[in-house]
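Here the complex is missing one protein chain, while the rest keep their positions.
Lettered A, B, C, D and E in written order, each chain numbered from 1.
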Amino acid sequence: MTDRFNLYRFSSPATFYPLAGAMIPYFVAVSALFGIAGLWLGMLVAPTDFQQGEGYRIIFIHVPASWMSMFIYLVMAFWAAIGLAFNTRLSGMMAQALAPTGALMAFLSLWTGALWGKPMWGAWWVWDARLTSELILLFLYIGYMALTAAIDDVRRADKAGGLLLLVGVVNIPIIYFSVKWWNTLHQGSSVNLAKSSMATTMLWGMLLMAMCFWMYSIAMALMRVRTIMLERERHTDWVKKLIAGDEK
Amino acid sequence: MIHWASFSDFLAMGGYGLYVWGSFGVTAFVMAIEPITIRRNRSATIIRLQRQLRAETRNAAQ
Amino acid sequence: MLTLIAAVIKRDLKLAMRRQADMVSAIFFFIIVVSLFPLGIGPEADLLRKLAPGVLWVAALLATMLSLPRLFADDHRDGTLEQLALAPHPLGLVVTGKVIAHWLVSGLPLALIAPVLGLQFDLSTEALLAVTLSILIGTPALSGIGAIGAALTLGLRGGGVLISLLVLPLYIPVLIFGAGAVDATVTGLGGEGHLSLLAALTFASIGFAPWAAAAALKIALE
Amino acid sequence: MLTLIAAVIKRDLKLAMRRQADMVSAIFFFIIVVSLFPLGIGPEADLLRKLAPGVLWVAALLATMLSLPRLFADDHRDGTLEQLALAPHPLGLVVTGKVIAHWLVSGLPLALIAPVLGLQFDLSTEALLAVTLSILIGTPALSGIGAIGAALTLGLRGGGVLISLLVLPLYIPVLIFGAGAVDATVTGLGGEGHLSLLAALTFASIGFAPWAAAAALKIALE
Amino acid sequence: MLEADNLECVRGERRLFAGIGFTLAAGELLYLQGKNGSGKTSLLRMLIGLLPPESGTIRWRGAAIKSDDYRADLCYLGHLNAIKEELTPLENLLAGARLADARLSEVEALAALEQVGLAGREDLACKYLSQGQKRRVALARLVNEKRPLWILDEPFVALDSAAVDWLAGIISAHLQRGGLAVMTTHQRVDIAAGALRELRLG
Partner (left out) sequence: MLEADNLECVRGERRLFAGIGFTLAAGELLYLQGKNGSGKTSLLRMLIGLLPPESGTIRWRGAAIKSDDYRADLCYLGHLNAIKEELTPLENLLAGARLADARLSEVEALAALEQVGLAGREDLACKYLSQGQKRRVALARLVNEKRPLWILDEPFVALDSAAVDWLAGIISAHLQRGGLAVMTTHQRVDIAAGALRELRLG
């Protein structure tokens, strides 16, 4: 219609669907590259931690998973805000596509943390503020998924879920700052740009793994959003055409 | 440059093998399962939609 | 008779599935309540271990109880209950089916998840087993007794909380024997005695409660 | 504006009175849950004293939560909610009124009865005072946050338990500060810090929650 | 076959009616009339045995109505639809039949739903249906209903005129087969019956 670059065009499912399909392989590949590099640095090169022995290597999963669990929630809340403000169709789909991956990351954070806690603290689980708030985060993800699943009308589900996401977003700063606010067992922040307390190889391994998890999450979300789009837009012509041609 | 003396050392992880490999194993498992379920879901959806579409066109033809 | 009970169970399970939330959320309520206590009480492992049986059982009891108001309320509101009361077979059988369905949705899952939660409290393997067994054996009694409460409070709008009031006192023996079984196992006294008492309670209430509940329903319908 | 809020409060209180059960039964639920614990855990006085803040607070939280499903459900079912949404003033004000009424019925009585129950746990006078104060200050936040959950799950039949799932995670900070205030008083650290945090939570949620809940109600009515 | 004798109804402190009696034979329709609140619903609930009358007796085939046999002969449709909002019309119909000990195959159920004009909505949860469509789901029960005594409380409410005609036809057919029916309605609807008895309350 207009020659101008039109942002709305990309937020229309019909354009976004093939775009997402084209991007997925790249994200998967980049994620795999980062993953290999990160694992190589972290598992093979990085030295032993003088306090924690080799057990610290869990950090290469634990921290990326923890970061992603919080980050994905923030992204979902962002989409929710967009959706509620501008009533775009895509935003609700994105939030719903992200939720399972976010929940998975929260689960991984808890799981690896628990496996780490046993050798370091002598218990699988302690009721420390950070651990608890991460658990709350998992519950928020599950609550969001349960709520959207319970509402059959997708537009209503998007709006109600979005509202819940915005209300629950207060939990994120609580998780992040919990180590500062309460004096707890869990380790404080050790990634510091100016002066890091970690060996450089460790730090780089962790950052590479974080990139790997990030790209992985994007790829998963894109894959999932494509299915959601087909489902929701099944009465539009573009989906009908696509499905009729797609005999796989 | 490689930190480990032998492969068994690598597996033992300085005595923390169970915990480290428990973490990595579950993570790898979950990350492998997730895309598979998404794909499954997707093809199931497509098949269902195709069935619905066929039913619709049949009804419209009648 | 069995086909009737099976039909009721099938319908109620289908409804529970349809409401999706129902299936998982009794479990989640259980999980969350169990997890709340350490938050309120603090993280000392010794203290928590001592609390565990009590907390797990109280939480199981509350989770079961929370789903009671809906046991008959929906059927009452939309007129289905009238139809059931008019069907040419004893209402007690229908209620038996509903009680069993209720247990399948809200009791059984608790028993399955309980050992995992027990881990959070640092319980030993035998203790975990005792928790699972006692909840498995005890929750049918909770569903049965609960049905009476649900039937008695039907149509009284204060329902939800009134049920608790009626039902909790009757739940106390179950709670005592259930938590007692776990406690006895932990302290090495052996929980069999408690468990068989629990089984007796369950049999009695599954046999008797549906008929009492059916009588209460007839009154509510007048 | 104030007259509107007052009208809503008056109506809701009248309804609560009329349903009789409502008024007393949140308290009774509280009493029974608190009294269940000594039964499940055993009678050691030292242990009980340590438990008291946590148990009282968890029970208060559950009692408040149990009455949430009814907050909007009745109005929704009989069409009153539509009428309220159509009235020529912001729906948030109406919800504010309903939240206050909910607190008056289900929060305030708990604060009043809590010291009596605290006696069962052998608490000192300061601790009792801290219990009362923290529950008094904290429960409005519970009602406010709960309203959001109640509004979001409105009309979803799985309601009751889904609310718990949504609301409990958000209740946890209140629980931690509330129980923390009592704990700090008992251990002689002084609970003022916790109490003022609690007050902040309450103000924030009373101010903000009704509007979020109103938005959720509009969605539910579509 | 259905005899009521000297019935009295007291709700709260108000005597709604007293000395009401009638007999109804096969193929006959009892048309219950009266203002709002005159006690029609109350009388019907007495007939189905859910509300014990203050005084008076009700007999079916000569016996008192407190038996499973009576309930096996009875089909009641009240102000409420007795459908589950979460289930689809098809599921509602099948579950209802199974619980009432009636045999109903899926094919028959689908045909019944088509007859009440719900073709295409068989698989949509009932909460999405319109008021009249919900009522139609409740009425679909009557399509295959072979029990002799039908008691219908304002069955025409919320129906559009096509559905009203259809329902009148179904009731006529039932009466022609030798069934009995007791009915209330504020709308005037013509039904062909062996004999039309009218009873006015209040």
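Keep in mind that, in the parts below, contacts are C-beta pairs under 8 Å (C-beta built on N, C-alpha and C of every residue); 3 or more make two chains touch, one makes a residue touch a chain.
Remember, predicted model here, so these are calculated numbers, not experimental data.
Of the candidate positions E:Ala18, E:Ala64 or E:Val157, contact with the unshown chain belongs to E:Val157.
Touching the chain that is not shown, out of E:Arg98, E:Arg136 or E:His174: E:Arg136 (per the contact rule at the top). Shown as candidates are D:Ala85, D:Leu104 or D:Leu129; the residue that touches the absent chain is D:Ala85.
Contact between subunit E and the absent chain runs through residues 11-12, 34-38, 40-41, 79, 117, 121, 124, 128-133, 135-136, 154, 157-164, 186-187.
Where subunit D meets the chain that is not shown, the touching residues are 4, 7-8, 11, 14-15, 18-19, 74, 77-80, 82-90, 94, 218, 221-222.
Quick note on the criterion: only the chains that are shown with their structure count from here on.
Legend note: the chain whose CA centroid lies nearest the centroid of all displayed protein CA atoms is C. Of the two chain pairs shown, A-B and A-C, the one joined by more C-beta contacts is A-B. Subunit C and subunit E have Cα centroids separated by 37 Å. The set of subunit E residues touching two or more other chains comprises 85-86, 125. Under the contact definition stated at the top, not a single residue of subunit B touches 2 or more other chains.
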